[in-house]
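For chain A:
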Amino acid sequence: MSGETALALHDVRVTRGCGDGRLELVHGIDLAVAAGAVCGVVGETGAGKTLTMRAVLGLLPRGLESSGAIELGGQRVDLATPAIARRALLGRELALVPQNPAAMLDPVVRVGDQLVEGVVRRRMSTPAEARSRALELLSQVGFRDPERIVRLHPHQLSGGMSQRVGIAMALVPRPRVLIVDEPTSALDAHLRIEILSLIRTIARAERTAVVLVSHDLGLVARFCDTVAVLYAGTIVESGPAAAVIERPRHPYAVALRAVAPRLTATRRARLTTIPGVPPTPDSIGAGCPFAPRCPRVEPLCRELRPALAGPPQQPAACHVVNRAARSRAPRSTGEAHAGRR
Partner candidate 1 sequence: MVRSALARHPFARLAFSRLAQGVVVLFGALLVCFALSAATGDPADALTVGQIGADSAQIDALRDHLGYGDPFLTRLGDFFAHALQADFGSSYRTGGDALGAVLAALPNTLLLVACALTLAISLAIVLALISVMHRNRAADRSIRGALALVQGVPDFWLAVMLVLLFSVTLGWLPAIGFDGPRSLILPTLALAIPVLPTFVRLMRGNLLDVMKLDFVTSVRAKGLGERDVVLRHAVRNALPPLITFTALQVGWLVGGTIIVETIFAWPGIGNLAVDAVKARDVGVVQAVVAVTALSYVLLNLVADLLVAAADPRIRMVPA
Partner candidate 2 sequence: MLRRSTYEESFPSTLTRARFLQASATAVAALSGAQILGGCGSTGSGAAGDAPAGGPPQRPTGTFRFPLEGATTGFDPAYSGALLSDYVVVHAIFDRLVAFDPAFTRLVPSLATGWEQSEDAREFTITLRDGVRFHDGEPLDAAALKATLQYMSTAAGAISGLLLPPRYDTLELVDALRLRVVTPAPQPDFIRNQAFLSVMSPKAIKAGGEALKRRPIGTGAYRFARRAGNGGALVVANNDYWGDGPYFEQIDFEVIADAGARINALLTRQVGMAYRLPPTQVQRVAGASGTRTVSGDVWSGVYVAFVCNKPPFDDVRVRRACAHAVDKEALIRAIARGQGRVADTFSPKGVLGYAPPAVRYEHDLEAARALMAAAGHADGFSAVMCVSTAQYLQPQLAQAVAGQLEQIGIRARVEVVDPIVQSRALLDPAQKAYDMFPTDWTWLTGGPLLQQAGTVQSASRYDGRDLTAPLAAMSVTPDGPRRDAAFAAFEGAFSRQVPILPLFQSIYNDGLQQDVGGYEETPKNGYGPNFFPMYTAA
């Protein structure tokens, strides 16, 4: 899926509080998503996935500041500037499908009004245009009777239906980038597949770049083109989905893959777990955040935080793994980073 980069994150950081109480929650994220491609962002709860996305959108809760920059359709936006200044992008170039489908819509306003509200209020299109666009999108996301759906109230929608409405709502302004925040956590199995394949087909059709935030490795493997594994606020590995999922390099990614339950597993096998607990932001020391739980930890890991390195299309932030990769098959660095596109 070649195509120019729709969205690029450069050293995105999120800190809480100020003065001596400052605490960095997200430690410099770099990411790139190609138009029409689906990039999966994977990590345990509290790894900072959602915070990063909120930083990009400028929707951080009170008391948190973001820094770094993003590139959106050739425009460079500094995240340090206050969110109000950046609001122009929101709901035009950049859109969000929030996580919790039930609480995503205003309970007292009809679905139709909420769909068209964004574009109409910001005079991006006339009410009639917006209405037809909304109906068209509703049918696209799988509703056979959009006319009826439009008149319903949110509490009359099921989980799956409101998720579809959420997606349609985000797509009304034809955004260049769509951020989907754990769309399936509240849905049951078969619905998840439908929703995700829906997102992928629309992304390809509208050439929209999609950032899929999730903690479900299986879904990410199946629906995403590229994947970034997040741990304690940093990317520990990224690259093409197949490569990262099937042949993870970073010990954490390896552990994640092992943990994911397999249909093929024998019934008796105990579920493997990653020992220890993800570190809280204030307990991360100088070294690699995964060091305390890493099976292949070395003294070096505890002093120096590893940077993303190793094979260009599948970099990982781990001294041990990168050292092994360097020794095994040195390559010239000139090759184009396929994954980077």
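Picked so that all candidates are chains of the complex that A comes from, given by their letters.
The definition used in the following text is that a contact is a pair of C-beta atoms (placed from the backbone, for glycine too) under 8 Å apart; a residue touches a chain by one contact, two chains touch by 3 or more; residues count from 1.
Fair warning: this is a prediction, and the values are worked out from it, not measured in the lab.
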Of the listed candidates 1 or 2, the one touching chain A in this complex: 1
Touching residues (chain side chain A, partner candidate 1) in the complex: 57, 59, 84, 87-92, 95-96, 98-100, 103-109, 117-118, 121-122, 153, 155, 166, 169-170, 173
